[in-house]
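Excluded from the complex is one protein chain; the other protein chains are retained at their positions.
The block that comes next holds chain A.
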């Protein structure tokens, strides 16, 4: 029972840690499926986190923070779109540029506005997305196993967490069951065919990067308003890149993306939990090994265990209309 409770707590921590990865990876999914590679997830998330922290600190409203995060992140996504769709620039270069712009400007603006060295002021409880206790969570806590699962694992997360997991089936539905999704996938595989059918390739791709902006904004808002209480410089700490790895790992499919993010989140949570405690049979596991494990797994599994990860065929290639 003790072991079971410990497992539930690790899984609970897994959920919290995987939400920003999941939102960012789903964001990448829209963009990359439409043929626009996006290495700038990290930067958009960071800008979103900053906008959320700043707007929530000024207005005292979590919703204003979320709105600001989405707006600024959509704006950066459109910059990326403008460079790589309209001007057919190199998508990697433009993505990296966005990462740098976000890293630098958040600190400069933060220092200019709040004078706390790039941090935003600590947010009070009402300006954050706090934990939501689902109905009956307290009542069923003592029910063996199921009570634990419901009250610890399922209940008590922030609104954004539930939204992130609901977005997985929603994304699947959009991509695979709607006309927009079909066209979006087609434009990532064979833009010429879509163009021949009389549909604007640019406009489709623009809509895809806007979706990316919305989701990275949510990911950033989650970091600064749900998990933390305010923005701290460089607070994304590479999560955008891990999300990118998860996306490749999951072969650009929404449900596997969720499992990949949960797996990475679990490894992180597990590493935190077992630090300093020897495992049965294996003994003490070096922390460094646990921290490297997500990357090792990605490389090993991609090297043949799950088959090839084939990116959208037109990914990274700007579309040039034949004359």
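As a working rule, contacts are C-beta pairs under 8 Å (C-beta built on N, C-alpha and C of every residue); 3 or more make two chains touch, one makes a residue touch a chain; residues count from 1.
By our rule, contacts and distances are computed from a predicted model.
Per its UniProt record, the hidden chain corresponds to "BMP family ABC transporter substrate-binding protein" from the list "2-oxoacid:acceptor oxidoreductase family protein", "STAS domain-containing protein", "BMP family ABC transporter substrate-binding protein" or "Spore germination protein". The omitted chain makes contact with just one of the residues A:93, A:287 or A:300: A:287. Between the chain not shown and the residues A:223, A:246, A:262 or A:293, the one that touches is A:223. From the options A:118, A:188 or A:312, the residue with contact to the chain not on display is A:118.
Touch with the chain omitted from the figure is made, among A:36, A:79, A:232 or A:314, by A:232.
Mapped onto chain A, contacts with the missing chain fall at residues 9-10, 12-13, 16-17, 20, 111, 116-119, 122, 223, 227-230, 232-235, 237-238, 268-269, 272-273, 275-276, 287-288, 291.
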